[in-house]
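Removed: one protein chain of the complex. Kept in place: all other protein chains.
Up next, chain A:
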Amino acid sequence: MSSTPSAEGGPVPALELSDVTVRFGGITALSEVGLAVRPGSVHGVIGPNGAGKTTLFNVACGFVTPDTGRIVREGTVLDKLAPHQLAGLSMARTLQGLGLFDRITVLDNVVVGADRHARSGFLGSLLALPRAGREEKALRERARAVLAELHIEQYADRYPTSLPYPVRKRVALARALAAEPTLLLLDEPASGLSSAEMDELGDLVTSLGSRMSVMLVEHHMDLVMRVCDEITVLDFGKVIAHGTPDEVRNDPAVLAAYLGDEVTH
């Protein structure tokens, strides 16, 4: 069942994982998993609890080094991937726990996301050179634009801890978008949101698909089925199905994996 989707002469995938195996001690978290995120598509990864979705995500962004397997980003093989290299590869990721910088303002949080576009070095900051100043201004404008796009510009000068959870969630997304990635990894973007907020999120993710490739891990089946172009289903660390939402929905293996499993919404 461990199929590696081949490129079959199509466009180069935004991200391709092949034969990825991860063991934690005696437990095999992922076993020969493969998937390819087509450029400009929204690729969902679903599966019951403990299926290895988050581990797969962590492999994709360098938090976990797989025991075997290859990670290929736009045709380039990434041997050793460290998290800080992600931004340079035009990849951005949101975290389940948000990981906002709590003691700087919302605007500064988003500016940190845009930081990869900055060039100025230590001397630029030390002497507050005009060039560094102009660059800072440009970063802040970019960050404000992203805040406006997500309709949270009114919170720019607030601190994250003073904001309600859905707003903080948007701040985390804004920080990732400010990097202007070509591949965006979303880790459970809908958790903790009301159904109205989830609808908005769905529209947003769909619209992002025209600007970048998106890979997302999500529990909420409604959302996944609505926004994803392709879905990979994991169970016990293995790929059990792969295809369009309709194909996956009717796949007997998927139904079996989810049968009895509590699926909210």
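Assume a residue touches a chain if its C-beta (ideal position, glycine included) is under 8 Å from a C-beta of that chain, and two chains touch if they have at least 3 such contacts; residues count from 1.
The working rule: contacts and distances are computed from a predicted model.
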item: Hidden subunit of the complex - UniProt protein name among "Na+/H+ antiporter subunit C", "Branched-chain amino acid ABC transporter permease", "Cytochrome c oxidase subunit 2" or "RNA polymerase subunit sigma-24"; value: "Branched-chain amino acid ABC transporter permease"
item: Absent-chain contact - pick from A:12, A:72, A:95 or A:253; value: A:95
item: From A:74, A:200, A:222 or A:251, residue that would touch the chain that is not displayed; value: A:200
item: Which residue of A:132, A:146 or A:216 touches the chain not shown here; value: A:132
item: On chain A, residues whose C-beta touches the chain left out of the figure; value: 61, 82-88, 92-93, 95-104, 108, 111-113, 115-116, 118, 120, 122, 124-130, 132-133, 135-136, 151-152, 154, 157-159, 161-168, 170, 175, 179, 188, 191-192, 194, 197, 200
